[in-house]
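Only one protein chain is missing from this complex, and each of the others stays in its spot.
Labels for the chains are A, B and C, by order of writing; each one numbers its residues from 1.
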Amino acid sequence: MAKLYFRFGAMGSSKTANALMVRYNYLERGQKVILLKPRLDSRDGERVIRSRIGLEADCEFVEEFIERTKEEWKNPVSYADVACILVDECQFMTPDQVDCLAHIVDFCNIPVICYGLRTDFQSKLFPGAARLLELADEIDQVPTVCWCGRRAHFNARVVDGKIVREGEQVFLGGNESYTALCRKHFMLGQVKPPCRKGKG
Amino acid sequence: MAKLYFRFGAMGSSKTANALMVRYNYLERGQKVILLKPRLDSRDGERVIRSRIGLEADCEFVEEFIERTKEEWKNPVSYADVACILVDECQFMTPDQVDCLAHIVDFCNIPVICYGLRTDFQSKLFPGAARLLELADEIDQVPTVCWCGRRAHFNARVVDGKIVREGEQVFLGGNESYTALCRKHFMLGQVKPPCRKGKG
Amino acid sequence: MAKLYFRFGAMGSSKTANALMVRYNYLERGQKVILLKPRLDSRDGERVIRSRIGLEADCEFVEEFIERTKEEWKNPVSYADVACILVDECQFMTPDQVDCLAHIVDFCNIPVICYGLRTDFQSKLFPGAARLLELADEIDQVPTVCWCGRRAHFNARVVDGKIVREGEQVFLGGNESYTALCRKHFMLGQVKPPCRKGKG
Partner (left out) sequence: MAKLYFRFGAMGSSKTANALMVRYNYLERGQKVILLKPRLDSRDGERVIRSRIGLEADCEFVEEFIERTKEEWKNPVSYADVACILVDECQFMTPDQVDCLAHIVDFCNIPVICYGLRTDFQSKLFPGAARLLELADEIDQVPTVCWCGRRAHFNARVVDGKIVREGEQVFLGGNESYTALCRKHFMLGQVKPPCRKGKG
């Protein structure tokens, strides 16, 4: 009765910090957690997951984990001591990797919680996100807000203060290149308040 | 601050009845609701939405509505008396139609609630569902259960009691051809309990 | 792994119709559902649950069910053919009745879904709602809207078009005496738009 979770949020919504907190809660109770990210996400260097607020932890690549444990998930018993699998930047997984994790949920009865983006800078689903949206038992939003106060669901790619609509889907440039916006301001291309208010 | 809602559920989860109840609640308060379905959905005959439990109402085709009101949604004022737009079988909309409804939400400030399937009989997103998953403000599941008691998210196409994995995405054959299953039993292709219990 | 659900909504949010739809979905699959309401709720006559949209079904009183099955829920096996228990107007249950249903969830593994009001006309929790809020595994809102378009969570008791703040908690007068309002308009006591708009 374990579940496959997809917790998506725009950039800057603390998805990674959420993943690290869930991990912390399991560890605190003496339970084993597997922390993964796709190899494609190399922003934070090799095999580390790092959040802006200052938390970090070592991880394994999704590719390695699936290869390393392929005997195990055909033989669910050996997984018995894993309480939870957490995946960061899950939008970069391939559909096959998502299928493999869904298999582990259903046949090994281990919950898998995937954190990542829903859509790219053109508001198109990432391949890993699309497969998670097809298969996930629970789909939750990790909220963040647009400069206007509405929920921000969209990731604008910003160059020289202007929204960019064309380019490669994956462009790992760090937070400075992306801004989370609500749908209206994403569509209008307004990445800031019309006349900037003070910093409060 | 209106929102675009995508309320998805497997076949037999009472999505249509839900749509008709929401409509009823608005009408009861003397508010105007627009009820739509894509033209492709011709199962229930022309311009009628009908639920298995016995509720029904007249509707308009999405195509007609977008064409008929194109002057209005460039000029939001004229929509002022519409409290809500409801769409049934929304998975059959085109991505462009979804974009148009999102525009109405953001610029005319009218909530749009879309009911439909998430995935087809091969567990692939319908085009309309994919666009809604990219754009929706709120994504909710309308729950139903598998024969095993787990949540049923998948629509198995069944012919002569057996699951079918190949064929056209759209095959409007009525409920008798589809069975809602949990992911595990969808993957295994088990459309019924192994040895049939009583009333089934 | 069954759960205790509390699905609350203001008056006029179609809670009863929702309960009847869930029941219909189970019956359609040949599964057994137990439909209950507290005896206190006598609005709809004896042992019938009736929704404004025109659906209805026979039910049993919570009191009778707990008494009738007391041997069974000490001996979970005998419940094996019940797929789900549904309770309408659950706010009128006593805390002990809620505890009994929670026991059935946990020890007989049968899901119990309770539909009802959260608060009374003074925005105070009903006793049954308070106990459900303490114990429920899932707490969901059945949405309805205020005349202003915001979510309506509050039940204003209205006499001669004016909000009433004093009186008995239970006053079974039918829908005509209550209006669902958002918190702001409940606090302000505005049960209608300042200058009434046309019927749309």
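In this text, a residue touches a chain if its C-beta (ideal position, glycine included) is under 8 Å from a C-beta of that chain, and two chains touch if they have at least 3 such contacts.
Source: prediction; values computed, not measured.
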For the chain not depicted, the shown chains it touches: A, C
Hidden-chain contact residue, picked from the options A:Gln122, A:Thr144, A:Ser177 or A:Gln190: A:Thr144
Residue, one of B:Met1, B:Ile163 or B:Met187, that touches the chain absent here: B:Met1
Where the missing chain touches subunit C, by residue: 1, 4, 102-103, 105-107, 118-119, 123-125, 130, 133-135, 137, 139, 141, 150-151, 153, 183-184, 187
Contact set of subunit A toward the excluded chain (per top definition): 12-14, 17-18, 20-22, 24-26, 28-32, 52-55, 81-83, 144-145, 147, 149, 197-200
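Please note the rule applied: only the chains that are shown with their structure count from here on.
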Overall pattern in which the protein chains touch one another (line/ring/star/complete/other): line
Interchain centroid distance [CA atoms averaged], subunit A/subunit C, Å: 37
Mean-CA-position distance for subunit C and subunit B (Å): 26
